[in-house]
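Below you'll find the structure, written out as structure tokens, and then a few comments.
Here the complex is missing one protein chain, while the rest keep their positions.
Labels run A and B following the written order; every chain starts at residue 1.
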Amino acid sequence: MKSYFSELFTGAWSLIVGLKVTIKTLFSPIVTVQYPREKLEITPNYRGHIDLVKDAETATHKCISCGSCQRECPSDCIVVVGEKREGVKGKVLVKFTLDFTKCSLCGACVEVCPTKALDYSNDYELAGEARQDFYFDILKRLEERE
Amino acid sequence: METLHSILPELIRIIVCAIGGAVIVFGNALVMGYAERKLAGHIMLRPGPMEVGWHGILQLVIDGLKLMGKQLVVPKNADKPLFMIAPLLAFAPVFVPLLLIPFSDKLQGFDLDVGMLVILAFASINVLAILIGGWGSNNKYSLFGAFRSVAQNVAYEIPMLISLLAVVFMTNTFSLRDIAAAQSPVWFIVVQPLAFLIYIVAMVAETNRAPFDLPEAESELTAGFHTEYSGMSFSLFVLGEYANMFIVCSVATVFFLGGSSGIPLPYFEYTGALWFLLKVYALMFFLVWIRWTYPRTRFDQLMNFCWKYLIPFSLVNLLITVVVVKLI
Partner (left out) sequence: MNVEALEDDRHHRFVLNMGPQHPSTHGVLRVLLELEGEYAMHLLPVLGYGHRCHEKIAEHKPAKSFMPNTARMDYLGALIYNQGYAQLLEKAAGIEVPQRAEYIRVITAELNRIQSHLLWYGAYLLDLGAFTPIMFAFDDREHILDILEDVTGSRLTYCYHRVGGVSKDIDDKFVSRTRAFIERLRSRYPMYEDLVNGNIILQNRLNNIGELTPELCARYGVTGPLLRGTGVAYDIRRSEPYSVYPEFEFEIPTETKGDCMASFLVRYRELEQSLRIIEQALDKLPEGDFMAAKVPKKLKLPAGDYNSSVEAPRGELSYYLVSGGSDVPYRLKVRTPSYSNLSTVPETCSGMLLSDVVSAMGSLDLVIPEIDR
């Protein structure tokens, strides 16, 4: 009989304590952000898809078309094509594409690059209507950025 | 001509009552739907609906339009007549109790001598709607929801009725207007606190609201009895649920919170309704508040609570009331 009532009262008290918590949060300021209207600042260390770095001196990329990133990529999503041109030392980059649908953002390509020609972009709003939207032409993106 | 004259005022009265009832049902669903989502949001530290209109105030209107525009999907092998009639059964009976509720001294559709019994009787039809909706859906989850709902509602109607009976013994009447009027010096919540508490618990269970929302226990039964309902038939269930909440809260107000009594305002025979609505919505706020606080109870524990605590307590309360009333 005693436990019958004590159970009732301890139970009821625990419920009242719970109500106190929620009434307090009801009048607390909200913590969420209305996303498309307000945006939180993203950390510069965010690792989005890769982009070619623009060299301040030469005003172009530093890629030497060695293909290390292509070999290192675990998902085979990078294609680098360079060609020999007369009068130019080394190879000239003619094609650099990234199949972002396969990329797992591991960062192996950025770390393996001997000339530090690659960096992560800060794009995080990557919505598209077709998978072709994510076949990035990195070289073209670099040119468009100018 | 003679007969028409006598019929016409009655006809007008009926039409006015029907329109008033519809206004209350739809208005209440809009207000409560918005308030619930807003309150739930703020309890969870998020703003709730914000996009449609100022602070999302038109969200429910848009939702209603969207639901109306949706296709009514009848599942394969469902019992079509039952499936279609269930939402109507959940929705239609709520109008009758609304007519009997004394919003203020003069704002009442009809005053019946057996008002309380009629309200409880019509409130029970909701169970039938859930049962045939769950049965007719040809879905196992719906069926479970329906079973749970029936057991729960039948069990909780007993303490609900007994706790109200304590008040009836004190006032000697089933008429809601007389019960409300009998509380002019002190509200019955002061005299009958235990009955009030029991009624509140039973009321939450009767309306299938969390923490007693077992018929639609989302994590167990996906959506319970309305798993298969879409579009307007789904929204009829929701309208019915909110109207039921309004009715049980109105009954609590009439029986325990003094009906429309309060600080007198001009034209109090009519403006008393403001006090009445204030009390009703305060109770509704409580319902929303506990819904967003507690986890769901388990089915057998729910029943145990009813049989172990609510029914004995309400019976003891009734017995004490009877003895005291008899002696005084």
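Here is the rule we use: contacts are C-beta pairs under 8 Å (C-beta built on N, C-alpha and C of every residue); 3 or more make two chains touch, one makes a residue touch a chain.
Since the model is a prediction, treat every value here as computed from it, not as a measurement.
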- Among A:Ser3, A:Asn45 or A:Thr58, which one is in touch with the chain left out? A:Asn45
- Given B:Pro47, B:Pro211 or B:Gly231, the residue that touches the chain left out of view is B:Pro211
- In the complete assembly, which of B:Asp79, B:Asp178 or B:Glu220 touches the absent chain? B:Glu220
- Write the list of chain A residues that the hidden chain touches. 10-12, 14-15, 17-18, 20-22, 25, 31, 43, 45-47, 72, 74-75, 104-108, 111-112, 120
- Note on the structure: Where chain B meets the chain that is not shown, the residues are 40, 43-46, 140-141, 144, 147, 210-211, 213, 217-222, 291-301
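The definition used in the following text is that only the chains that are shown with their structure count from here on.
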- Query: When the C-alpha atoms of chain A and chain B are each averaged to a single point, how far apart are the two points in Å?
  - Reply: 50
- Query: Which residues of chain A touch chain B in the complex?
  - Reply: 4, 8, 15, 18-19, 21-23, 25-32, 34
- Task: Show which residues of chain B lie in contact with chain A when the two form their complex.
- Result: 39, 41-47, 50, 289-290, 292-294, 308-309
